[in-house]
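Just one protein chain is left out here, and the rest sit where they should.
Chain naming follows the written order as A, B and C, and within any one chain the residues start at number 1.
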Amino acid sequence: MTGMQPDAALAAMRDRQRAARQARRVVVTRGALAAAAVVGFVLWANFGSGRPVFSPHGTPETGWDAFRETYGVDTFGRDGYFVRAIQNGYNLVHHTHKYAWRFTRKGALDHPNACIDCHSAEALAYAFAASDRFDARLGRRVSFEEHVMRCYATHLDGFVPTTYDPAVRDIRIFARMVAHHLQLGEGALERTP
Amino acid sequence: MTGMQPDAALAAMRDRQRAARQARRVVVTRGALAAAAVVGFVLWANFGSGRPVFSPHGTPETGWDAFRETYGVDTFGRDGYFVRAIQNGYNLVHHTHKYAWRFTRKGALDHPNACIDCHSAEALAYAFAASDRFDARLGRRVSFEEHVMRCYATHLDGFVPTTYDPAVRDIRIFARMVAHHLQLGEGALERTP
Amino acid sequence: MKRLLPGWKKAVRLALVVSVLFGLYALTLARHDERARIREQPVTLTPGCADKLARYGLEAGPRYISPYVLARTEQANTRQGYSDEDVRAIQRGCNIIDDLQGQLAADPARERWNATRFVRGTHSSCDHCHQGIGDKQTAAGVPQTGSLSLAASWVMADMYDQFTGILLPYELRQMQCYINSSNGYKPNVADDLIRDVTAYSRFLAAALDLRFGNRYAEQGIDEVTASQTAKRGDDYVRGAALFKERCARCHGPQGLGTVVDGKVLFPAVAGPNAFNLQSRNNFSFVSTILPGFICRNMPPGEEGTLSNQDCRDIGFYVSNLPRPAGDKQGPLAALWQQLMMRVMPPLIHTVETWQRPGEPAGSGT
Partner (left out) sequence: MKRLLPGWKKAVRLALVVSVLFGLYALTLARHDERARIREQPVTLTPGCADKLARYGLEAGPRYISPYVLARTEQANTRQGYSDEDVRAIQRGCNIIDDLQGQLAADPARERWNATRFVRGTHSSCDHCHQGIGDKQTAAGVPQTGSLSLAASWVMADMYDQFTGILLPYELRQMQCYINSSNGYKPNVADDLIRDVTAYSRFLAAALDLRFGNRYAEQGIDEVTASQTAKRGDDYVRGAALFKERCARCHGPQGLGTVVDGKVLFPAVAGPNAFNLQSRNNFSFVSTILPGFICRNMPPGEEGTLSNQDCRDIGFYVSNLPRPAGDKQGPLAALWQQLMMRVMPPLIHTVETWQRPGEPAGSGT
């Protein structure tokens, strides 16, 4: 340092200052870009994407309106959280590979690839009414939610959602609604009128 | 200072320290005494005094129980804010010099010295029902409360309470209760059955 | 110099102070006289009040007999009459209830005792909650249950109020309306604004023959609890859909009310002109009050068409719309509510216009 000439020292200082300014500019620009990206994504997700995962509204799949009418879903209101959950349950049951793709390895071309291929809506309702029983094969009491979780893992070749996951909850709520429509009570037997 | 001898300076310093200690002791003692006096007064007022002004309960004067029964005060509950106000109103109307001594110069020996000497309970109720009218003599509309305030100032030789004062409010509530008992409506005439 | 000037200066200063004080006193006297003159002037009634007071036979005279009671009971109920002064007070009170802010008056400030001083928004009028000018009746002419009747409220005044912790006189109850439901400031208890409304309420009680201390069904609100529904949960998503369907037509798609030519046709239920967060309308989670009001009084002309669950859903949704903070909630809450009230409506409007360009994005203001 002490050996440097005054001019060289000055130039070095200027270089350092310029470098610092440039570094600051880069940091600020990156920050602004990142913030803009986040805000842009949020705006796109909420307003522009139209993707069901970003929307509070259920996607009306084929047959939903007929189902809604047949099973009297509107007794729970035309819209609202419960009905939206039923609709998502309907979608999950009928198009499992599409709405619960995270938990199933079956795709559009595999078969069976949806709950409805094995269980009718009524069967799910009866299963719900008689759930929470001891399963001798497993050696423990199994809830409806656990049955659903096991289905994802076995028949759908997939992964296990948690008991809180909408992919489980909304099938329960779907079954509950059908059970209400059939006026089932606890432990109802499928052959009982 | 510089002319003083070391011993004298030391003694003066000790004197000053002693005086400061003493002054501090006096301040602390006075503070403690004042605090004790406040706490003592609060405890005495709440628990030891038995004086009605420190008690939420009305003082049962002679005739209150009979009045209470006759006029069906208990339809408003056996106790409670409204009934306590009625009781205070009863006391004010029957023993004005005692319960509203701040607003009347009439004492126990003067006569008349209470509202009831001029107005019956019924008369107060009718006055309440027909209050808020134009008074040609005063050239303005006069409320029941203002009538009461004027009574304090004129017939009771006293002073004017504010419209918010319990000495006014509880006479209104008393009149309201009697009006309820008589099932009066707005503007009821005293001779009307 | 040093001795003379201060004396001269002192005198000027004193004269100035005296003249300012005198000026204030003169102003007070002038205002006082103006009030006295207004009290003596004939009252221009609003159309609603002209109709109502004529129906109830309000006239100066030594005796008052209510035509309403006469028609219903076939008995003449003779009451103490009203002087000209009393009649004008009742008329002014009726005008205040019908049109608090004087939007129907030629000289709003004079004819309504300058009532806008006590109100923050431009929408509030007593009649919005106390419908039928404080005396709502069914088509059959029976007082409407849960319609916040002023007459029934007057005969039950002075009861203990747990919100304020006092025996609440009718006059102080009116003040609360100004503070919370009108999001404003309280008039003095002896202000003509308060006293005229009391006079009108008392007249209504005479006209309807209500008795002191009796409970009438038209008093207050007929509350609607969750246990009066099918217990399917109060849901503001359902409430929002119902609001769009049944309420938005009048109150606007975002509850901001409808104003035409400076006249409030339908009041705001959200935003800067609405009742505030501390209004009794707005205990958002456990409110039984707003649902009760909606069930009995909304939509006008179609009362009773909403189910209890509908009313609770709509009430829950409306309680969640942005509105002014209450007086006791502090500056942070006030700031946040202001932000929400200013930012959300235009944002929602933009998004709705964008998403559904075909539909009209909202009538009203």
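Here is the rule we go by: contacts are C-beta pairs under 8 Å (C-beta built on N, C-alpha and C of every residue); 3 or more make two chains touch, one makes a residue touch a chain.
This one's a predicted model, so the numbers in the text were calculated from it and none came from an experiment.
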For the chain not depicted, the shown chains it touches: A, B, C
Per the touch definition above, residue among C:99, C:127, C:209 or C:235 touching the missing chain: C:235
Touching the absent chain when the full complex is considered, from A:40, A:63, A:107 or A:187: A:187
Chain not shown: contacting residue from C:73, C:225 or C:350: C:225
Contact set of chain C toward the excluded chain (per top definition): 146, 156, 159-163, 215, 219-223, 225-228, 230-236, 283, 285-289, 292, 316
Residues belonging to chain A that touch the chain removed from view: 76, 80-82, 85, 129-130, 132-134, 136, 140-141, 143, 163-164, 169, 172-173, 176-177, 179-180, 183-189, 192
Contact set of chain B toward the excluded chain (per top definition): 47, 56, 76-82, 84
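As a working rule, only the chains that are shown with their structure count from here on.
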Chain centre separation (chain A, chain C; CA means) in Å: 47
Intercentroid distance (Cα basis), chain B paired with chain A, Å: 67
Touching two or more other chains - residue numbers and ranges from chain B: none
Sites on chain C at which at least two other chains make contact: none
